[in-house]
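The structure follows.
Note that one protein chain of the assembly has been removed; the remaining protein chains are unaltered in position.
Residue numbering begins at 1 within each chain, and the chains themselves are lettered A, B, C, D and E in the order written.
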């Protein structure tokens, strides 16, 4: 069993705000992250897949194919976008890094299993800044 | 003469759009950077000051004081903000990294000269992403 | 279950030396790390917390609060300090990165559980240099 | 139980090609990685060892000794080399990062156990580029 | 006048060897860099352009266009290639980072001037490793 990872990045705007709360409560709980006019980040996304290498190729999964999967199904939907407004799979959800990582898991897990006989999604790691990041293992 | 640098960071939303142009022309020229709902970045700002070290302190400028100057007059105005909407010194200007670097120069140059007997602002270096950055030397 | 991490840093002096050993034995075992006049590092500390996101905030733990906890109870005690001499919780212990990581766990684990209904300390990761680092999971 | 890591690097040439396949099939499967005249990388290798710190030294393993082990048995054999042609332990195997990580595990695991009373190899992490990397835990 | 930079990367094999010298002399002068079976690197290329921002766009040069120029005329010719064997503009020259930087200047300088009314190539910075790099300013 070997773990193979691919890093991609995207730039997006967002704000943290619970739509059921007043502007004041959102500012109190989320501070400057609740700024009504948005702020943004250079997000770094690391997708880790695990499996047994195929003896013919030495690959668990072809990293070029994994990169294409991530770009087509995730990056194109979030890059240069507003996570609260523009992204279909974030509609009605808190635009936090935690939620985003869990939604990216849902999008990629089936597609990765279909792209390889042995590979399985292991972890979504998402950096909001070099100092704040989350990891999700699907459970 | 020695050159002393301090790095700070901030997270902001922006879009590239000329207000005199149609939505279509802005999209054609600026591509995804013109997204009407904004996108954003983790900006990295490096301020370089030059001068002769003071023999009593070994300092051209006290880097803690330089950091306070940058945070008070720049970071507080742009961090977790929308560069097109929330920032007074960017009103009526293109919210490009180039323009932002030149405006930061105007804000800091006099304040740095006042904070030290020998120091002079040398360069504003501003990273929009790890792969795109600008430098401005005041002329 | 999601894992949320915050990175902080501090600069400190230390030496590796067993007080029960001669100067010669310390130099033989620890080499230049035993230099009697100390050396030092820019330490990077990554604190990882795990839990179920709160549906109202999307947070396992508010990263700003986690940052305040780490700064107040760890960084203020070690930053610009001598780990062998100035730090109460390192008294009588080897000032190694391994020991420091385990002591930071003791300091933070209860405080993190108290700061959130669902969060639990998962890992203390401590870089002494970009090439030498340790991880501790509390057991 | 604490986890201790050491990072080393090496520069090597390689190509991805199954010797049982035609040139065309190799190009179709491996794309530019199959270039017959080779390409290369700055590989980064992180070796993680786990164990109980020795109370006399505070060490799971002396990181200087670990560094010497890695350099002597791995780096000297792969640095400034061609992974397909020059490296005895890669003969007859696909020169992929996955395979290389598993072979490095075989080389180091016994030697690390012999170098310390408590240490055990935990993980080989190998970066081919900053965006593509693998991890192997020995099973 | 503002300086705008774009970073790109490529992976290539090379060796350092003067074809007029014996194998022994090449090994004596270039050491392991002369390995007959090649070695390789993840090169990082930073292209810096200077000029006056266009008041309509805020750009000295559109960084997306600069990126396309670099990829089309440089990266496609060197990525996943052997610098000594596969690259037309390096034929008959030492495959050193110094030479490569000067050749990239020749390729890009005219093309950058043609791509913008005000922009001019300022610097080619080329990292062979994170610790070895060169800069060329065209004179």
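Throughout what follows, a contact is a pair of C-beta atoms (placed from the backbone, for glycine too) under 8 Å apart; a residue touches a chain by one contact, two chains touch by 3 or more.
Because the structure is a prediction, the values reported are computed rather than measured.
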Touching partners, among the displayed chains, of the absent chain: B, C, E
Residue among C:13, C:29 or C:107 that touches the chain left out of view: C:13
Residues in chain B touching the chain absent from view: 1-8, 48, 53, 56-60, 62-64
For chain C, residues in touch with the removed chain: 9, 11-14, 32-33, 35, 37-42, 79-82, 85-86, 129-130
Hidden partner chain, residues of chain E it touches: 16, 18, 29-31, 93-96, 98-99, 101-102, 130-137, 139
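Here is the rule we use: only the chains that are shown with their structure count from here on.
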Chains touching both chain C and chain E: D
Higher-contact pair (C-beta pairs counted), C-D versus D-E: D-E
Interchain centroid distance [CA atoms averaged], chain A/chain C, Å: 28
Two or more partner chains touched - positions in chain D: 130
